[in-house]
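The structure's right below; bear with me while I get my questions together.
Only one protein chain is missing; all other protein chains are in place.
The letters A, B and C name the chains in turn, as written, and every chain counts its residues from 1.
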Amino acid sequence: MIDEELVQLLSPEGERVSHPQYQSSLNDEEIFGLYRDMVIVRRLCNESTSLQRQGQLALWAPVQGQEAAQIGAGRALAPMDFTFPSYREHGVAWCRGVPPEDMLRVFRAVSNGGWDPQRYRHALPTIVLGNQALHAVGYAMGVQRDGSEEAVMTFFGDGASSQGDVLESFVWAASFNAPVVFFCQNNQWGISTPSTLQSRVPLYRRAQGFGFPGIRVDGNDVLAVYEVTKRALENARVGGGPTLIEAFTYRMGAHTTSDDPTRYRVDAEVEVWKHRDPVERVKALLVRGHNLKAAAFDQVAAEADAMALKLRDDVLAMGRPDPITMFDNAYAGAHPLIEEGRREMIELGISGGAR
Amino acid sequence: MIDEELVQLLSPEGERVSHPQYQSSLNDEEIFGLYRDMVIVRRLCNESTSLQRQGQLALWAPVQGQEAAQIGAGRALAPMDFTFPSYREHGVAWCRGVPPEDMLRVFRAVSNGGWDPQRYRHALPTIVLGNQALHAVGYAMGVQRDGSEEAVMTFFGDGASSQGDVLESFVWAASFNAPVVFFCQNNQWGISTPSTLQSRVPLYRRAQGFGFPGIRVDGNDVLAVYEVTKRALENARVGGGPTLIEAFTYRMGAHTTSDDPTRYRVDAEVEVWKHRDPVERVKALLVRGHNLKAAAFDQVAAEADAMALKLRDDVLAMGRPDPITMFDNAYAGAHPLIEEGRREMIELGISGGAR
Amino acid sequence: MATTSMTMAKALNEGLRRAMEKDKKVLLMGEDIGKLGGVFRITDGLQKDFGEDRVIDAPLAESAIVGTAVGLAIRGYRTVCEIQFDGFVYPAFDQIVSQVAKLRKRSEGAYTMGLVIRLPFQGGIGAIEHHSESPEAYFAHTAGLRVVSCSTPNDAYWMIQQSIEHDDPIIFCEPKSRYWEKGEVDLDNAPHGLFDAVVRREGNDVTVIGYGSSVKTILRAAATAATEGVSMEVIDARSVAPLDIAPMIKSLEKTGHLVVVQEAPHTASVGSEIVAELTERCFYSLRAPGIRVSGYHVPYPPSRIEDDYRPSVDRILDAVDRVMGFES
Partner (left out) sequence: MATTSMTMAKALNEGLRRAMEKDKKVLLMGEDIGKLGGVFRITDGLQKDFGEDRVIDAPLAESAIVGTAVGLAIRGYRTVCEIQFDGFVYPAFDQIVSQVAKLRKRSEGAYTMGLVIRLPFQGGIGAIEHHSESPEAYFAHTAGLRVVSCSTPNDAYWMIQQSIEHDDPIIFCEPKSRYWEKGEVDLDNAPHGLFDAVVRREGNDVTVIGYGSSVKTILRAAATAATEGVSMEVIDARSVAPLDIAPMIKSLEKTGHLVVVQEAPHTASVGSEIVAELTERCFYSLRAPGIRVSGYHVPYPPSRIEDDYRPSVDRILDAVDRVMGFES
């Protein structure tokens, strides 16, 4: 156990752990499903990292180490729920059905968004730390006004927890008892900044001072994350108000492919966390506890490979957008400067004017 | 007792109340001194309100009802401490030695400041809610770097407690263990907004979630406010870090002279709080407990009257500033647009160019 | 055309009421806008009639007011945010610039950022600091936003409704010093499109352009100028961004002289934009350079001397003289 306050249902060795308030509700098939998601997302991440190294992406924000947090949270959602991610929630996006290639449009620098957020009920990546937390609360206020039993979940990191927007969103969520779940992935680092600089007490406790519950879950334990999130979402849907979940996890890789973590953290720390790997943990459970055969794992690996192959093809096929598309959708209504810009671009021969 | 969590040393009836952690350290003379301060500040406030009614001030923000909170806090300060007020801390300004007429310059609309903040170690009024809390933390970080045993105190209201800047200042104060005391006067209202909209749990509890202590004190009990503040300041000076003090009090008057509280609150509430009047409470103690004679009270009243008379004279003597002074101190260095503005004003005959 | 006389404050109140009646998705949100009706009473009575769910008293945090309005927009609501005073919009600046302005583009049209940010702006009410600012240039500069300003009760009544109906986010600047002045309001027909500039007074010698509270000041200057034989054409820009440039060009082609009036300081301002743009488009019509009459480049002064900071009739007339006398 990392911490006494931590909800954990599966030990790093893949053994079930009992907890007074939570127990896993998932059957073998469902657990295998979570494993499959995690393997695919890890593969997606690795493929993206190599695409970046090969110059095919401008940047990549790896999710490795955080698969359990994201898949546990993502799979706890109901279809009608709505999610507001930051920029690293590829696992959540996967659960929401966002096609992998769409997740990479931002990183290939061909789009500032990448998918239709209304279709997947998954908002676009938010890069400005914390902005999305207020959007989630506002959306949740809309849900309340519609009298609908939906929950809203927003994701942010330990670093973003220091931003005024996140803190104001706590005030508002409490005041309006909004059906929102704040999912903070404490991956121990905000680029080079240790999470202890953002808070000298466990982050989940911050919620209580705002008048709603906070809970810390082992973010590398997909079973625990799933149950904790599911209960918080259900509670939100029936008028129980907000919850802050702190998923205690670790960013195994660099902050992004532009980052060099050797400058600020020691290998020993990474080694410790390797032993808590979220994917290996479920695999151990499935092997030992559920007697799952190697073939099943091979099949998932094959599926992940196929996804990666397709992803690579899709990304390579993403060409440079026609520059004139920068004018599309900047405004809903007619705008003289948009017209002027389009005209200039055509006159300069930068674009043929296709839209 | 208003609340079990409240530190109180003096009942609304002026009787001493015992408390497990706090007891009054003040002798009779000192208590009488606090009484005197409160009477003078109340008089200052009333005189300002009538000056405003008579068209001599553009606006006034009454402090009535909050005298104990402000005098208790103000007198707990050591001379070398530094304070960062919002716009209603006339009582604190009084304790810091700011001349009453200087407090009124802003309200007579002849200045945006009014006094030399470095001289009185009392910053200028901050109107943008919450901005000052960060200044206080920054200043406190400076104190740390100077290796000095000084404390910094900042004042804000229940309303301002929802602003990102105040909340970020909590994060920072905790991270740097800054020698700062956050003094929140919860006067139950932020203009028309009840404090319950800002927090559904007692405000002082917010601190704990950020990793430092919060405490609620009866803000109408000057003895309790004094002791609680004094201890927090001492703690800060010796490296004990920040404290949030919530002074539970009441804004007896309007938000400002522009406000009409009859639109949003009932008389009955005001009546309840009249019985908790901070000035009457100490007077009762002094009369009953300390056998103070009428003459002593009369002398304070006379002193207050004299202050008010002088204040009135001083305010009436404050003429319209020469418009060209708007260019003074806008920049430290030479600036072409400042020169140009001065020149234009002289050419237009708006100013003779005196500075 | 049946018209009714009312103040701009009342016209805004009626406009908001009508918008809320027409569309259930319209919400109001801001500080003290419920029981108090806002510090200027613009939302007076609306919470009583539409309920607390549609007229939302906000905790005191502007970034949250705008940030939650963004979330509500994603959910399909149209929120009119009231910022209590111009000087308190800055805590929301990040949400406005990074999200409100950019989300439609980022989502390639999937999100409609149909929200209005009401900003009582400009000075002239004898207030203390931060209550008299003119921040319109910040928003005009920001791609993705539109900025409009009303100068009459009739415009106020119609423009607020048009803004709420419009699918782009709009910074709605209300000249607070004119809230209590009365004017005729036509309850049946909108006088102009939301983004139209309007000639408020025809003239031949010099074109003077302004918006918000400046319009009336310019008209007073025009009356005085007329007695001195100078014929001022007065244009109310109304749409601060984008500018409705055509009527301005037309006017300049006639007068050849340009003065722009604004309360904001002149550096990188809307006034700079009008001068630069019209110079580019009417270079050969201009008989003198366009001149800006602006607030000075200092923090807004204590209000006892604000009338010497804000463009006055005298300063406008002086600028008109300068621009007219330029050739000589």
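As a convention for this text, a contact is a pair of C-beta atoms (placed from the backbone, for glycine too) under 8 Å apart; a residue touches a chain by one contact, two chains touch by 3 or more.
This is a predicted model, so every value here is computed, not measured.
Taking every chain of the complex into account, the chain not shown here touches A, B, C.
Only one of C:Lys35, C:His141, C:Arg201 or C:Arg220 touches the absent chain when the whole complex is considered: C:His141.
Summary of contacts with the chain left out: across C:Glu129, C:Asp205 or C:Asp318, the touching residue is C:Glu129. Remark: the omitted chain is touched by one listed residue; of C:Ala241, C:Val293 or C:Leu317 this is C:Ala241. Only one residue from C:Val70, C:Ile164 or C:Ile291 touches the chain missing from this view: C:Ile291. Of the candidate positions B:Leu9, B:Val128, B:Ala151 or B:Ile324, contact with the unshown chain belongs to B:Val128. Within subunit C, the residues in touch with the undisplayed chain are 87, 90-91, 93-94, 97-98, 101-102, 105-106, 129-130, 137-138, 140-141, 143-144, 241-242, 264-273, 275-277, 279-281, 283, 288-292, 296-299, 326.
The omitted chain makes contact with subunit B at the following residues, 84, 111-113, 116-119, 123-124, 126, 128, 131, 133-146, 164-165, 168-169, 171-172, 175, 328-333, 335-337.
Residues touching the missing chain, restricted to subunit A, are 58-59, 106-112, 127-129, 159-160, 162-165, 190-193, 197-198, 258-260, 263-264, 320-323, 325-327, 330, 335, 337-338, 341, 345, 348, 350-351 (touch as defined at the top).
The rule is simple: only the chains that are shown with their structure count from here on.
Rounded to a whole number, the gap between the C-alpha centres of subunit A and subunit B is 45 angstrom. Centre to centre, using the average C-alpha position, subunit B and subunit C are separated by 36 Å. With centres defined as mean CA coordinates, subunit C is found 41 Å away from subunit A. Multi-chain contact residues of subunit A (touching two or more other chains): 164-165, 168, 171, 175. Among the residues of subunit C, those in touch with two or more other chains are 59, 61, 63-64, 91.
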